[in-house]
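Every protein chain but one is kept in place in this view of the complex.
Coming up: chain A.
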Amino acid sequence: MALLRPARLRPADLLRLGGYGLRSRPLRAVLSALGIAIGIAAMVAVVGISSSSQADLDRKLAALGTNMLRVSPGHTMMGDDATLPDDALSMIKRVGPVIAATATGSVTDTPVYRSDRIPEQETGGLSVLAAQLDLLETVGATVADGAWLNAATARYPAVVLGSGAARRLGDVPTVYIDGRWYSVIGVLDSVPLAPELDTAVLIGWDAARSYLGFDGHFTTVYTRAVESQIEAVKAVLGRTANPQSPEEVDVSRPSDALVAKRTANASFTALLLGLGGVALLVGGIGVANTMVISVLERRSEIGLRRSLGATRGQIRTQFVSEALLLSLLGGAGGVLGGFAVTAVYAGTQEWPTVIPPWAIAGGLGATLAIGAVAGLYPAIRAARLAPTEALAAA
């Protein structure tokens, strides 16, 4: 006697079976897939936007270089403001791996006005900094308009404005500092590694001494060192700048500060991801609900299929594959939606659009897992239905 063994359903047939259930009620399928789509879109967009901003930072840092160190006087043990010794800059330049070093000095008590008609108390919060001629190369600053100081202009009453200072003062040919007019010869672009320059009015070292009574102390020394030696250089800079009291020197790496600022956003990203997860969960419940209703409505179809020779396992697989297809539909839509949101947002921020492949794979994987979980219970119910009972439902 011939052995009775149920035939296996081919994967293509299984796919067709799952798709048939969805196509017979397209609106319901789309609506319940939408829940999943929103969850996945939210998660992909959150990851995408944070990756895009990271990529933008990486790109910026690659252009700016991460090998800059900033040396500034800290505080004495008594809590007073410390000063750097006058030979700090030349000592730092002598350290082996240091490629370049330059300094600025703060010129105190010199508010800057756009004209002599401005009341004295409206200072605008701008500071005057005495700058050396090699400042631009060392901090990676660029001139937006006009020219940088040269050996000649550095001795005359001429200033270059930081980007923020230029915005505050407006487009003026001259500024008024401490009873004297200074011509504005240039404006800088924003300097990401040295944001303090953005609000500064930069003047030549000699001019500051002769016109503004500048004491000649360095308030900030910017140093570029060989990238591989940067930690070692950072460790010795304090002692080099001020051998008598190295603890009175602050040494920092501005690129680290930029990275840290972005890392602070990570907890916010995690919160948004959690929110996306909740949306995904709600979407999964929607799929489960749709499948439960589908099983109830299609009892006679289940009975018919059982009479045609479907095993319990085949009925179960049919409904699970329908649920998987449904949530995969939502997942794919969600990935596309998340991609679109990321692209639009990154576009407005002038970032590169970056979505890590793991986010897409993770999104689709989560989708499949949710589909399987949501579909399993209704599918088991469908498979447990006795054929006679299912047929009687018609």
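Assume a residue touches a chain if its C-beta (ideal position, glycine included) is under 8 Å from a C-beta of that chain, and two chains touch if they have at least 3 such contacts; residues count from 1.
Keep in mind that, in the parts below, contacts and distances are computed from a predicted model.
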Which of "Bifunctional protein PyrR", "Putative ABC transport system ATP-binding protein", "Deoxyribose-phosphate aldolase" or "Class F sortase" matches, in UniProt, the chain that is not displayed
"Putative ABC transport system ATP-binding protein"
Using the touch definition up top, pick the residue from A:Ala29, A:Leu280, A:Val295 or A:Ala310 that touches the left-out chain.
A:Ala310
Under the stated touch rule, tell me which residues of chain A contact the chain that is not displayed.
1, 4-10, 12-13, 16-17, 20, 23-24, 300-301, 303-314, 386-388, 391, 394
